[in-house]
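Okay, handing you the structure first.
A single protein chain has been removed from this complex, and every other one stays in its place.
Here is chain A:
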């Protein structure tokens, strides 16, 4: 029951914290992350949503509404283009749920699920941005210069933060 758990406060605070960390990390490490031609995009907010899905167990957090809410804020505050992440974030939750229902809940499997999630987020965001001509990257350039570094960064973050966040969820439960 979410109503009786400390996650009722902990989850939204963590979500907002990771959301703002995305922007701050991109700003502080902009030299390393946006080193032409490679671009690493930080999706810590996706990490928090996906890990919440893995660790929620019996407490069912309404993840899809939260994903839509944070998607709206992401669109308006960071990119200024409405209608991209508002659909991508809930889609990630649905995909993660479908996959984790069919697969065992272990670290390695979750790692692979997160790999698919980040590929989808990056790919769909590329697709959306190329339909409105905000990017001139070709799809092969996208794979090498954007997707590969983004995956490397986000999977590293996943490995670093997986067990600390698991401990946090166990404590807040």
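Methods note: contacts are C-beta pairs under 8 Å (C-beta built on N, C-alpha and C of every residue); 3 or more make two chains touch, one makes a residue touch a chain; residues count from 1.
Everything that follows uses one rule, which is that contacts and distances are computed from a predicted model.
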Undepicted complex member, UniProt protein name, chosen from "Cell shape-determining protein MreC", "Cytochrome d ubiquinol oxidase subunit II", "Sugar ABC transporter permease" or "histidine kinase": "Cell shape-determining protein MreC"
Touching residue (missing chain; options A:28, A:103, A:116 or A:160): A:28
Residue among A:9, A:77, A:107 or A:163 that touches the chain left out of view: A:77
Footprint left on chain A by the chain that the document does not show: 16-17, 20-28, 30-31, 34, 36-37, 39, 41-43, 73, 75-84, 86-87, 122, 125-126, 128-129, 131-132, 134-137, 142, 145-146, 150
